[in-house]
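== chain A ==
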Amino acid sequence: MRDLFGCGRAMVMATAAVFAIACGGGGGGEAGGGMEEEAAGEEMASPVDMATAGGINAMVMFEGMAPEMDAIDMASEPNCAARYTDTPMAEEVVVGDGGGLANVFVYVREGLDAGMSFPTPGGAVVMDQVGCRYVPRVVGVQAGQDLTFRNSDGLPHNINASPSENRGFNISQPVNMDTNRNFPLAEVMVPVRCDVHGWMSAYVGVLDHPFHGVTAMDGSADLGMLPPGDYVVEAWHERYGTQTASVTVTTGETAMVSFSFSEAMAANAVVPMGEPIDPHGHGAHALGPETH
Partner candidate 1 sequence: MAGNGEEPRYFLIWFILFVLTMAEVGYAFLALPQWLLATGLILMALWKALLVAIYYMHLKWEPKRLWILAASPLPLAVILVIAVLTEF
Partner candidate 2 sequence: MSWMLPESFSTFGPDVDFLYYAILVVTGIVFVITEALLVYFVIRYRRRDGQKATYIHGSTKAEIIWTTVPFIAVLGLAFISIPSWNMMKNPDSVPADALDYIINAKQFEWEITYAGTDGVTGTADDISTINIMHVPVNQAVNITLRSEDVLHSFFLPEMRVKQDAVPGMDITVWFEATAAGAYPIGCAELCGNLHTTMGGTLNVYEAAEFEAWVASQSADADDADDQEDQ
């Protein structure tokens, strides 16, 4: 097991004096705490009582004509370009046939009981690189959960993640291979890009609970089963910013929450990156649908 936050290891390898300077400079000192929580979390059962839980389903629609995306100029990477019969288009805004807006990250932002903490899922979330694109483009993971970056192109990619709360990384994948990383701290969102192929970008939402989802082509996302109560749900889109809505979960019911975005929002959208999320408690955020 290789820890991402290697200050502890540095202490063993280097002298104490060096350690002090180096960890201070690296800026990842306090992140080490995340590891212990993860280790503790693995023995923990989910605190959600399924007998009383209810679900949340989100639906994100796009109003109006979907904007036309630019073509991606893959001429510099013929091996990728050869995979496409049509011209590959940018995927900043992907609207389904039914008007659903895909690649929206929807998550519970507020309302979880204080003290509620969730086990880290054992399975990894996979972000593949196919035809010089990230598939999927937007993913949500739980803090500490493995995120597998997969290279299926067989040509060099690098994965340059620049989070704000977590420690960034910049790893290369010269051939077909998998690389696992995880983010120990919650933040929405973490931008990921490939420096070899300037058009390749993706986003990772990191939360310390499992109640999140990414909309599919129909605009729907399932946020999972939660304890009954009032929640604030936020939808995040890379171009149009965020919207929030409040929703009440009752036992055995699936609450619906819907959002709608339009091209007009792009003009003055604030797209949060690297925002730390504390899902416990209420009040920090105004309730009701709201456009940033």
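Selection rule, in plain terms: all candidates are chains of the complex that A comes from, given by their letters.
Keep this in mind: a residue touches a chain if its C-beta (ideal position, glycine included) is under 8 Å from a C-beta of that chain, and two chains touch if they have at least 3 such contacts; residues count from 1.
Worth saying up front: this structure is predicted, and the values here are computed from it rather than measured.
Picking from 1 or 2, the partner of chain A by touch in this complex is candidate 2. Residues 70-76, 78, 81, 87, 156, 158, 170-172, 195-196, 198 of chain A are the ones touching candidate 2 in the complex.
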